[in-house]
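Would you mind keeping the following structure in view while I ask a few things?
Complex shown without one protein chain; remaining protein chains in place.
Let's turn to chain A:
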Amino acid sequence: MSDHVDGPRQIGDAAADLSDLFAFTSPENPAHTVLAACVFPSAGEDAIFSNIIDYSIAVRRVTVASVGNSAKFQPADDESRFSFRFETLKRDAAGNAIQHGVCKLPDGRELSLTVNDEKGSWTPEGDVRVFAGLRSDPFYLAWDAAELKRLPNLLQHTNVLCMVVEFDTRRVLDPTKGSLFGAAAETVPPQQRSLIAPAVPRIDWIGRPEQTNIRLYNPALVGIDDLRDLWNQQTPFAISKELQPLFLQRLKESLADWDMRDGKADWTPEALAASANVFLDDFLLFDVAKPINDDSHLEIEKSTINGLPYQTGGGRTVDANSIDILLTWLVNRDREFLQGGATGATKPGMKVFPYFATPNTELQTVADSVELAASPEEVWTLIGQFGGAWHPLTARVNLTGAGIGQLRTIQTLDGQQIVERLEAMDDAKRFLRYTNIAGLAVSHYTGTLEVKPKGSGCVVDWRAQFLATDKTDRAVKVRVSTLFKTGLESLKSRFGVTK
């Protein structure tokens, strides 16, 4: 979602919504470069690509035109373009939907692929490999940006559709002519479209993460026009000359606001203007002759604005903490690292092709609630004891340890054992969170129990999320659901229900 829903214009087809762009050295082969783009933020397990969109990643050679407060990067006119097209669905013998596609390479060759085939497809020459399919979303956002308040990862367990292309750097990019490049991705609709309106050149594009949703659009700047739609209609590497002053002014205002989010001015007006001028050209900079690692994202831009030669290959790896890196630069110019509320995505990237982690399985959810004719405090006194044995299906509960991290071993009436760990407890808010350690055929089980006031009584919310170990086995969901229902029903007879 680093570029998700990046404008007020409704993106009708989520498969056209570009969320991210990456450029890094292949972990499997240092002589290879990997470019990747993601679409469809928060995709579910069955998400697939549109059959009429042209998804492409374009690369241009870039030179450093000047440094310091006049920093600028100059892209060449020639570009290398990798374009993905996908077909309508076909069915295999078992009736499963299969999607095929093709990636058109910069030299005109076409490489066929099957969506979600982890092995990907190689060219016969072995110089290019491609993958397209559903993966765990590597982006994580763990801030309330308006208040710079840390939050848990807001994108926990989400997926995206990824397109990955890995190629022999020397053969495709010829770094002997210059090793610094800029990349941008775009989603392009068919061009025969409108009878009565101008053709739309693209639906979405992305260079560096957060150009639109953090730099150009800043809700703190009240009463201003939202320029994101206008920006998305710009041509990558060639922002309209007429509109450049408008975008530049917005970038300056926005960056000035970000600088003051911590109450300290870390940017001189000149340096801030230089930063805005660099970000006005939005492409993901990477140097194939230098090391690209998880911390090198934006280093090329930052060093150049600081008047220094850059040391790394910049780019953006799968595990790059792009938001914290960006916010730190904007807010305090790298004086103090701003760590959000998460240190990584739901799943880290892989060291083997296609480098993006396997998709998150859809979490099973069980939620139930009951409204009671008793005060929240009264109810919480009973059910807010982590070691309490109030549940009618519980024979006894043994506690191990104390405070956060303590374990409870529940012996159920039918003789089974469930072991749970206390993860969070807030008596003031009458809320507790726990995880399952053993006793249920699930993984990643998180349960929450909460009592809130409602009218003259209260409402008890009990919910759990988990991954079923066998997707077809819903028995565990029934079991959890029965546990919840039985427990909440018992509270009705004890406290009475709201009339």
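A few points about this structure:
The rule we apply is simple: a contact is a pair of C-beta atoms (placed from the backbone, for glycine too) under 8 Å apart; a residue touches a chain by one contact, two chains touch by 3 or more; residues count from 1.
Here, contacts and distances are computed from a predicted model.
Look at the chain that isn't drawn here: its UniProt entry, checked against "Tetratricopeptide repeat protein", "Lactate utilization protein B/C", "Sugar ABC transporter permease" or "Manganese transport system membrane protein MntD", names it "Tetratricopeptide repeat protein". Although one chain is not drawn, the whole complex shows that of A:T158, A:S275, A:S296 or A:S322 it is A:T158 that touches it. Per the touch definition above, the residue from A:R463, A:R479 or A:R494 contacting the chain not shown is A:R463. From the options A:P30, A:G68 or A:P190, the residue with contact to the chain not on display is A:P190. Of the residues in chain A, those that touch the hidden partner chain are 5, 9-16, 40, 42-53, 88-89, 97, 99, 154, 156-159, 189-190, 192-197, 200, 203, 362-363, 365, 367, 369, 452, 454, 459, 461, 463, 465.
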